[in-house]
Structure formats: C-alpha cells, structure tokens
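A protein chain is absent from this complex, but the other protein chains hold their places.
The letters A, B, C, D, E and F name the chains in turn, as written, and every chain counts its residues from 1.
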Amino acid sequence: MSSTTPETAHKVLAESLGQIVLVRLRGGKSLRGRLKSYDMHLNIVLDDAEEELEDGTRRRLGTVLIRGENVVMLSPIQ
Amino acid sequence: MSSTTPETAHKVLAESLGQIVLVRLRGGKSLRGRLKSYDMHLNIVLDDAEEELEDGTRRRLGTVLIRGENVVMLSPIQ
Amino acid sequence: MSSTTPETAHKVLAESLGQIVLVRLRGGKSLRGRLKSYDMHLNIVLDDAEEELEDGTRRRLGTVLIRGENVVMLSPIQ
Amino acid sequence: MSSTTPETAHKVLAESLGQIVLVRLRGGKSLRGRLKSYDMHLNIVLDDAEEELEDGTRRRLGTVLIRGENVVMLSPIQ
Amino acid sequence: MSSTTPETAHKVLAESLGQIVLVRLRGGKSLRGRLKSYDMHLNIVLDDAEEELEDGTRRRLGTVLIRGENVVMLSPIQ
Amino acid sequence: MSSTTPETAHKVLAESLGQIVLVRLRGGKSLRGRLKSYDMHLNIVLDDAEEELEDGTRRRLGTVLIRGENVVMLSPIQ
Partner (left out) sequence: MSSTTPETAHKVLAESLGQIVLVRLRGGKSLRGRLKSYDMHLNIVLDDAEEELEDGTRRRLGTVLIRGENVVMLSPIQ
C-alpha cells in the first residue's frame, strides 16, 4: 500500500514536541509526559513522565526512554 | 502468493479518509475516529478518536497516532 | 523446505473470492464475510463481515481490512 | 548451526501429503485434516479439517489455509 | 557479540541425534522423543514423540515436526 | 518518519552511565541497577542489580546482562 498522506504522522509528532503526550504500551501500561524526542522507529524520550498501570496506579518516573517496538499509540493531550 | 486484487485494500483505505473508522488493536483495545492518514505499514492517524476497552469503557483521546504493527483490522463505520 | 504443491494455497484463495470465508485471528477473534481481496501477505478485505468473539458474541462490521500478520487461518464456508 | 540431516523434515512433509496430520497452532488451538499442500514457510492447506479447541470442543471446517507462522508442530497421525 | 565457543551448540545437537531429548516449547508445552533431525533454525524432527502439557497430561504423537521458532530449549535426557 | 531530535535518546543513555536506572521488561518484571553499558540494540549491562516482580518481591542479582529486545523502557532514577 502506498501512503496517501504519510506526512500527517510526522506532523503529529513534530507538533507534539514539548507537549504532554499519552503513550500506550504493549502489555497494558501507559505513560504520560512531555515529548522530548522521537526517531523513525518511534523510540521516544519523555520528560516529567508518569507511569499509569491498568489498575489506575500512578508513579512518577522523570525522564523515560521508551523502545519504539513497545509503543501501541501516542496521543497529544489537549 | 501473488495477489489477485490487492488494489481493493488501497481502495478501502483511500475511500475511508475523512470517514469514521473502527480500528481493532492487539491486546483487545479498539479505537474509533476520523481517518486522517495512513501509510504502507498501516501506521494510522485518527482525529476525534475515542478509545474503547474490552469491558466497554470509553475515553476520548482526540488525535491519535497508531503504530501499524498493532493494528489487527480496520473497518469503516457505515 | 522447498514446496511440493504451493499452488494449492493460491487456488484456495482464488476460488474463495466472492465466497463466504471464516478467518481466525490471533487473540481468539474470528471474522466471517465475503472475500473481496487478498495479497501475498494475506492482508484481506472482507465485505458483509461479522465479528465473532470467543464467547460467541457477534457484531456486524460491513467492510473490514485485516492485517495479514494477524491471520491464523482462513476457511471457505461450504 | 549447520544442519546435519535437514532432508528429514522434507521427508516427513512429503510423505504426509494426502495423509491425516495433526497441526498444533500458537494459542492452543489444533487442527487435524488431510495434508493437501505446504510451502517453505509451513503455510499449509488441509482438507476435511476439524478444529479442536483446548477444552476438547471440535468443529468441522472443511478446507483450511493455515499461515505457517502460527504452526507450532505437525504430526502425521498413524 | 562474537561467539567464543559456538561449536558447543552444534556438538550438543550432533551428539543427541538418535537420543531421547526434551524440547520445551513457547506456551508451556513440552515434547520428548528421539532426535531424528534438526536444521540451523532449530526446526526439529522427533520420532516416538510424546507431548506433555503443563498440567502433566501426556499424549503419544509418533513422528513430530517442530517449527524452530517455537523451541525454547532442548535437553538430552540422560 | 525521519527523526527530529534522535540524539536525545543517546544523551539519556550516555548521561546515565554509572547512574542507577530503572528498566522495565516485557512480561512485567523490572530491574534497577547501575548502568554499566548499552549498545545500539539496547542490550544492557547493569551492576548491583535488583529484580522487582509485579507483586513487589525483590531479589538481588548483582551483574545482569539484559537482551535489548525485552526492554520496554529505561528511566534514570533521580
């Protein structure tokens, strides 16, 4: 499948730099934090990150490096 | 296996741009939202997205970038 | 392993175009619908598709694009 | 690791063509049916196939195309 | 990482040909049987194989072809 | 997707050498220890490592070599 509007994904990421994002991971965990960097594999660095387990438990983590392979989805928090 | 009618998948995606789609993810979560973009790996951007857990719980997310590797299926909502 | 009769898989798919097929997915879900297209990765488009969960629950979905990687098996319904 | 006797796997498959085989799949499901074809990725076509769930439930499926990636093991039924 | 003594793995396999081995599979199942062949991907053929489920249940299978990708470990039974 | 600021991930890792980091693994286990080395696949060596299971149980392990493929995320402990 050729992409029709692939630049939109870049745009979502580029516009989210410095913003708070929600990142859902495989296995049910989520993180929210300030998007500091990302690469083409969706390896992500968050600042001021907070972990959220499936049971709602939260834990402050600070800076977090996430392996892209574990990212299910990313959503800027409005 | 050579494909007989591969253009149909493209057509489904192309015709769904701007439309509301249901996206089922690995692990049981689903998202529905307006299809804003997709690429050849089925990386998807949805607008006005809403998350739906297996127990029926819903949560508004706004714009969401989904890693294609986690997509099980996509269905335009009629 | 070299294949002895690989053309049979093609034949099953080609003969199922336009027919109702059962598609079992990883994670326990199944879909049945009219096979509209497939490609070499077993990416599949079904029309008039119906989802069937492991507990027997059904849900009408209409047109569905399935990522081949999630397909466990496909069976034409006689 | 270089193989010492790789031709044995071919032989098992070639000798099973037309015979009833048991195929165990990832996730716990099994199928038994007449081996109609296979390829180098262990994509398999069975005729007169019957599905067997982990709880012992059976279901007749007829012709089934199995994606090789989901095959755990294959055993000719004596 | 470069290997220091990789020939040992070959040696374990080569010396186990014709011997009874225990094979642990992903998902919790195990098989034991006479090692008839293996290849570089750890695709394995066992003769006189017996399946052992996690609850201790056993089942005779005869000849079994195992896809290497599902092998967790192999141990010659002394 | 081209990366905008990929050097940040390097920086997080480089600045964490010799520091205590938290490493979350697939399957729910976590490790904390002094980051001694890492490579481009996120293969990691920790010193003075301690394992933490999902139920809160801890176990001292000393030096640990972690396969990068199992790393979900890494966070320097402030």
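By definition in this document, contacts are C-beta pairs under 8 Å (C-beta built on N, C-alpha and C of every residue); 3 or more make two chains touch, one makes a residue touch a chain.
It should be emphasised that the depicted structure is a prediction, and the values quoted were computed from it without experimental measurement.
For the chain that does not appear, the touching partners among the shown chains are E, F. One chain of the complex is left out; on chain E, the residues touching it are 1-9, 12-13, 22, 24, 26-28, 42, 68-69, 71-78.
On the side of chain F, the interface with the absent chain consists of residues 9-10, 13-14, 17, 25-27, 29, 31, 36-40, 42-43, 45, 49, 61-67, 69-70, using the contact rule stated above.
One rule holds in what follows: only the chains that are shown with their structure count from here on.
The minimum number of touch steps linking chain B to chain F comes to 2. Listed by label, the chains that touch chain C and also chain E are D. Overlaying the C-alpha trace of chain E on that of chain F calls for a turn of 105°, given as a multiple of 5. Centres computed as Cα averages put chain B at a distance of 18 Å from chain C.
Our note on geometry: chain C versus chain D, Cα centroid distance of 18 Å, whole angstroms. Residue positions 9, 13, 26-27, 42, 69 of chain B each touch two or more of the other chains.
Interchain contacts link the chains end to end along an open line, per the touch definition above.
Applying the touch definition to every pair of chains gives A-B, A-F, B-C, C-D, D-E.
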